[in-house]
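See structure below.
The complex appears here minus one protein chain, its other protein chains still in place.
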Amino acid sequence: MSIITEIIETLKKTPPARLLTFLALTGALFIFPQVVDSPYALHIMILVFLSVIMGGSWNILGGYTGQYSVGHAAYFGSGAYATMMLMQFREIPPWFGMLAGVAAAIAAGLIIGSICFRLRGPYFVLASIAATEIMRLSALNLKDLTNGAEGILATEIPPLSIGSALITDFSTKAPFYYIGLVFALAIIGVTWLVQHSKLGYCFQAIREDQDASHSLGINPGMYKQLSLTISAAFTSLAGSFYAVYIGFIDPTTVLSLDMSVQIVLICIIGGIGTIFGPVVGALVLVPLSEALRSNLITQTLISAGLVSEESPVGQFLKENLAHAHVLIYGILVVVVILFMPEGVLGFLRKRLAERRSKTA
Amino acid sequence: MNTILELRHVSKFFGGLAANSDISFALEKGMIKGLIGPNGAGKTTLFNCMTGYYPPSRGEILFKGTSITGLRPDRVCRLGMARTWQKVRPLVKMTVLDNVMVGALCRVNSLVKAREIAMEQLEVVGMAGKARVIAGGLPIGERKKLEVARVLATKPELLLLDEVMGGLNPAESEEIIRLILEIKSRGITQMVIEHDMKTIMRISDRIVVLNSGEKLAEGAPAEIVANQEVVDAYLGESNA
Partner (left out) sequence: MDSSSLQPLLLFLQSLISGILVGGVYALIGIGLTIIFGVMRIINFAHGDIMMIGMYLTYNLFTLAGIDPFLSIVVCIPLMFLFGGLLQKVFINRVLNALPQNQILLTIGLGLIMSNTMMLIYTSDYKILTTEYSSGSFSLMGLSISQPLAISFVITAVITALLYWFLMKTDMGQAIRATAQDRQAAQLMGINVKRMSIIAFGLGAALAGTAGALIAPTYYIFPQIGSSFTLKAFVITVLGGMGSVIGATLGGILIGIAESLGAVYISSGWKEVLVYVIFLLALLFKPSGLLGKSRM
């Protein structure tokens, strides 16, 4: 298969420093849970992995193919609900439920794609939002199927065994960590494959100029749908993973516009259309979000003496900053769009290019 | 069979406006056919119908003997008919090489082969040195050449050039003319929309004249120039 030989050739051409750094980091990530004992640290890493999967999958459709879906919660929710419904109502283990989730998400993608891909630019964005809202409202209304607004609570995850050997009973965070890591590496790998294949060229050509690409032999409908299929599948895996890890889902968390915006945000903060953009985005958003949630920022301000604990400002911050993470998302979106539309990576790249051309 | 393209009574209506009206002609393999007419005569509309950007309202288009009427643009390209755009459409964020590779990927699946084909075409148009430049940074003359290289990479048998010399200075136009003749020598049939009469006279084997959506005249360059109706249609248009 010449595609495989081509991939190996491309890998060989990668600067060895980069390849080694990547392998070293990956190795370190695999060893991490054996070395670090804190469940909280594992929790943060799991959230980072989750964000990488979410942002990375959106990147395929939005970053590479230029189709800015702000309705990706549809696929996240498909995965989450399929997995939870099968696990809680039918006692089907989540590793099978996950596959059902992927199937559901791809089906949803085919339907949503056939509607939305006929539209361009802002109309596509609006249609993607409307389609997901229809899904959210349906989940709310079809109470017999989904428990409606009450949501679904996971009571217990079945242990994972192969044959008679028990692999894990999910009582610690470590299994989630490894699953998250593997999925995150998978989406990075898929993104790399896309970028270094004919698919990537066709996707990006459609992004740059759909009509010109059409006249060059690319069928936009087919490629856009393919891009969405890949994107939806991985977003669904993220949703399934989220559902089983967090243990509770409802339409307002997994099918909402807030979730769709969060998915987009991870990607645009880091830099869309790049392999590691979503990773950067995850590394910015997750710590920020956690710092808010755990009152870390408030505590720092207080211990730094900038704000007194008893003052009204102090009290206000203490009570409310924890809930303010969506507000921070909003502020981040505005700041990134206004000042760094290419994301952190794009911003850094431009700075480096400027510095290089100055010294050249 | 020597006829590569045949248009039979092609018409295109937009609402009540007849942009193309009952156009018929044929192209022989290997020839260069000029397509001329005053602004608004319907030349680009005809190209759009031929390549499937939109279907004609009436009539048939036969390519290599089979009907391609209403086929999608990507299918038409893969069958061997490709076009350039009046307003150049480079893939702005991608490099020159990547742009041409997109065209090459019409024919091959391997990136390595696509890169080879792309570099070949860049050599033909004389832009091999600019392979790594981002297309968005190119001046208009090079954008036009890039567009030609890109479309050549799709290995067309019939190439439609829509005002490929528009906006170019005389030196750049000479290069394009050299290119067109080079393409002809490789056996590729061409249909060229151009405003500059001298150029059209030089390169065309035969010329079709459109006016207000209708075919006004067809013939060898010398005949067309002597045709009073054609001259009248152009009255008021400056001859470059």
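General remarks:
Order as written gives the chain letters A and B; numbering starts at 1 within each chain.
As a convention for this text, contacts are C-beta pairs under 8 Å (C-beta built on N, C-alpha and C of every residue); 3 or more make two chains touch, one makes a residue touch a chain.
Just so you know, these numbers come straight off a predicted model, no measurement behind them.
Although one chain is omitted from the display, it touches the following shown chains in the full assembly: A.
Of A:47, A:105 or A:125, it is A:125 that touches the chain left out of the display.
Per the touch definition above, the residue from A:29, A:261 or A:348 contacting the chain not shown is A:261. Interface with the hidden chain, as seen from subunit A, comprises residues 68, 70, 115, 118-119, 121-123, 125-127, 129-131, 133-134, 137-138, 140-141, 257-258, 261, 264, 268, 320, 323-324, 326-327, 329-334, 337-338, 341.
Just so it is clear, only the chains that are shown with their structure count from here on.
As a whole-number value, the distance joining the C-alpha centres of subunit A and subunit B reads 44 Å.
Considering their complex, residues 51, 53, 72-74, 77-78, 82-83, 85, 89, 91-94, 98, 101-103, 105-107, 109-112, 114, 150-151, 154 of subunit B touch subunit A. Those residues of subunit A that touch subunit B in the shared complex are 2-3, 6, 9-10, 196-198, 201-202, 204-205, 208-209, 211-220.
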